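Removed: one protein chain of the complex. Kept in place: all other protein chains.
And then chain A:
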């Protein structure tokens, strides 16, 4: 599992991805970690097949007892089907996920981990020394969907928004936006159901100060590419299957 530090301050953001051992037919995912002095948040910790390489990678940065928080942007298996295994591994952790998905996510196994339901309007994740915002992103693409915004690190973890399907081993940042667009177009048109939801999200996100837009698949956007992405997404017609 490749690990890339994307923010270093009083705490760190680390991106995990591009796992070379990943079974071929499983979609490649990015996992993110926010590491403070004594706590640790895993954002979209991933699918069941990824659990072992993911935890092994995490153990380079934190012991299991300091992994105190998990966040699931939505209910998809590539996001959180590993929950039942984290549930056995983490002695004191909370899962922050939508109220709406609780009855569904519990199918993965959630006995030791405390389920902290996120209401539709979002909320915060307090990690003691820092606080992250939970930003609503409903219908992008799941009915209840949230992103994580860190106002200090200026990172927006955007779930499936900004995702691209790429060849294995691809770089972690977009280096040529125009070329990158083709890897995103169909994914967004087909997976995102609502132009109205898209507009509401763009209005909300444009007000945030963002250095890095960090999606769950493909490459991250940095600097001006963040604005380029928002403009491109704004102009895109989504929900094309009907």
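Convention: a contact is a pair of C-beta atoms (placed from the backbone, for glycine too) under 8 Å apart; a residue touches a chain by one contact, two chains touch by 3 or more; residues count from 1.
Note that in this section contacts and distances are computed from a predicted model.
Asker: Name the chain not shown, per its UniProt record: "Sugar ABC transporter ATP-binding protein", "Biotin transport system permease protein", "Copper chaperone PCu(A)C" or "Chemotaxis protein"?
Answerer: So the chain that does not appear here would be "Chemotaxis protein", according to UniProt.
Asker: Just one of A:23, A:63, A:103 or A:169 touches the chain that is missing; which is it?
Answerer: A:63
Asker: Pick out the residues on chain A that sit against the missing chain.
Answerer: Counting over the whole complex, chain A touches the hidden chain at residues 51-53, 55-57, 59-65, 84-85, 88-91, 109.
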